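Left out: one protein chain. Kept in place: all the others.
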């Protein structure tokens, strides 16, 4: 990368504290995220994925942008549209494929499926189905940081806009607010909760206005713009770790597919899809990179090729992973004391 | 009552759609409310009340004022500080004493104690301990009114300010808001939740600001002023039944005793008590009546005497009620079909 | 009479009862426009409008509490949990308010919560639970768990008409797999009466919901070996028709309780304990239980199969007991 390119990157990126390398990394993570889910879809159609299958198509920028603003020691609880968070934190894609297919080498060793996974070594906690049950768990992480007086550590909790209607959201955000905990609440607002439109989920103009009930800031950003997301989450993190308390950041996107594979999203107006197809997060960022940091077609091709290779190899490796031994079905219910002897414990 | 007195009543009362008789009725209900709880206290000290004992001292105006704004066909879910609601809706005090003492003639026939009671014929639903579990139940009443297209029927839900931190509050208010249901949410803000001060319960200036998260109005009134409460709740009801949706009314008071008999409220600053002793709801309204509707000492004396007699007779009647037959302990778990053949079903 | 799926039978029951009684309404997530995650309520919003088939926010407590409140003021609510597993989010309300209100305060609460339950299709730990054991422990609730289309229709209607909170467990595995003759007209099937799903003389197998089919398949196998199995389908576990269980065990002297819920304190534990007490003198062998292993239901097929009771498990256990 030439210094000419470097400096071409500067104005916006420098303002964000990012360099060109970072921006390309974001782009790459978005590509991997989309690629993992696209391959997952193919695997599902091939009958290789048991149960159902969900993706976060359209949410790549929101997930990657937010995760990019996390620090290494931070913790987070991403949900089912947030594959980009796992990717950005560094999970190996082959383990995701293994998880999808219920293989022994998936992070849950076949015990759970889909994106109900996480690598705790990367500071992520595996989601449960019940929404948004993991949000107050993230608040618990923040509480631990506060009790221990850790000054530069923050917890990140994700919730869909629909799930903000649940009691768990309320109790978690309220506790964080009254205790001023270092926490960032990210609302993935993809405008539908399964088939439920926003006006049946909340009664404010913006989902972020939920924050008003807790006396904390709530802002809304364009979730298809990875840099805008990054900027907002970074600011929210700074706020949180400087002792000013939690806040809500709503990332507005559109769920570009059905709720899951069996759903054709007939209830979403076609024009909506058209509108958001124009704003495809990956395409959008690619264009931005070309216009702003002299990103070339060749560079793009190189990244895409490397991502493709990564995923192809990941798939091969995952398919080589065996199905779990039935004997393990009844193992692992309880932890043993030694398990607590790890870095974070 | 002379016509001179009548017209003396006019300005403020007429504005509220009340006449002098109504005002005296409110006053009487506040006296009965306080009297019931004071006698209860004595009964407790006499060892006649099993378990624990709670009162709503300081909340008489808030409870009576709100209940006075309810229409006959309305439904409500008052809580443990809201004895005034039961009194205003017309429960016979002797049945409350019977309940306190676990007698067979209490509304729950000894199955439950304290103010965990209600007479459904008066449009009230008996509270459970879990707070504020009854709030979304009231929303269910409002939903029924809406489904049936009943145009002038409203549901009233009460919650302490502390209990607004619970998920049930959030889910209930949110559902009412998105469906624009005829519902009024009353927050009894008595500044403590057991020993927990307001800044550990919510993070806004006023508890009523919780409403902001649901896109509905939230106002705060002086809960020691029965007319101010009445006015606010009446307006909220009108709003609700005219299809403009639910709203929150916060009644600011002070819990003038401990959380329950065993609690001396050492954690409440003495000055707070002094400040609110000055604003005692009963005294305040008595003074107001004297200054505004020519309420005389004689009239006051007459009312007080009649209330005293009512309560003395009530106590006698309650004490004459037998303890429940142990055989009834295992009865009444399930309803029979005939029970549904009553007016509201 | 026509052949219907279990799913269609429930759907028909709901529709016909809604036509008969305008107090009946449905509420749940995605049950209106979408027709429900399993399409049980498909077409009902079109027929009855958006105030009788209500798409709710993602709020299980509000959904169920709204049922309680509206039932008290005269409606006949039927809630759908998108999966039975999510009823945990309304656990407090159901056990604290709905279940106890009649006993405490004398208030009847005629409401139904529909619970698409059960495993066997890689739903994983949160889309596979039965959830019957948890609620069967709570006094004040009725639990209906039909195994056939005919019962499914009659029991959903009975559930709606019952003046108490009823949890209606619809087994997802039966929805489209089980078909049977279902009367066209509206009818209701009384609670608390078990059904002899197959007559037999050597061993009694007590089951309900999808496990009735597992028991029947096992009985078929065992018949080939000359072992005659009686299969009792409880249909409701609260109320429980223990008389029918007792009558059968008194004849066979041997009992197996088969249930899909986890072994420890699944409802089969209660039945086994009652048999052990009340039929002690009749028993010619230990009371056996076959159930899911005491772990969450895993996702991956070989693991899930190892956890859920299989036909071969029943064959093995019954054979062993028959030879006791």
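In this document, chain identifiers A, B and C correspond to the written order of the chains, with residue numbering beginning at 1 in each.
Basically, a contact is a pair of C-beta atoms (placed from the backbone, for glycine too) under 8 Å apart; a residue touches a chain by one contact, two chains touch by 3 or more.
Predicted model only: the values in this text are computed from it and were never measured.
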Contact with the hidden chain (one of B:79, B:96 or B:128): B:128
Contacting the left-out chain in the complete assembly, out of C:6, C:34, C:48 or C:134: C:134
Contact with the hidden chain (one of C:126, C:168, C:191 or C:208): C:126
Of A:118, A:165 or A:265, the one touching the omitted chain in the full complex: A:118
From C:12, C:29, C:55 or C:92, residue that would touch the chain that is not displayed: C:92
Interface with the undisplayed chain - residues on subunit B: 50-52, 102-103, 108, 110-114, 116, 128-131, 162-163, 165-167, 193-196, 200-202, 263, 267, 323-330, 333
Residues of subunit A in contact with the chain not shown: 75, 107-109, 111-112, 116-118, 120, 125-126, 128, 130, 133-148, 155, 167-168, 171-172, 174-175, 178-179, 332-337, 339-340, 344-345
Positions on subunit C where the hidden chain makes contact: 85, 88-89, 91-92, 95-96, 99-100, 103-104, 125-126, 133-134, 136-140, 238, 262, 264-270, 272-273, 275-278, 280, 283, 285-289, 294-296
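Criterion: only the chains that are shown with their structure count from here on.
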By mean Cα position, the chain sitting nearest the middle: C
Taking each chain's C-alpha mean as its centre, the one farthest from subunit A: B
Geometric centre distance via CA averages, subunit C-subunit B, whole Å: 41
Separation of mean Cα positions, subunit C and subunit A [Å, integer]: 37
Between subunit B and subunit A, distance of the C-alpha-averaged centres to the nearest whole Å: 46
Multi-chain contact sites of subunit C, meaning residues that touch two or more partners: 56-57, 59, 61-62
Per-residue overlap in subunit A, given as positions that touch at least 2 other chains: 165-167, 200-202
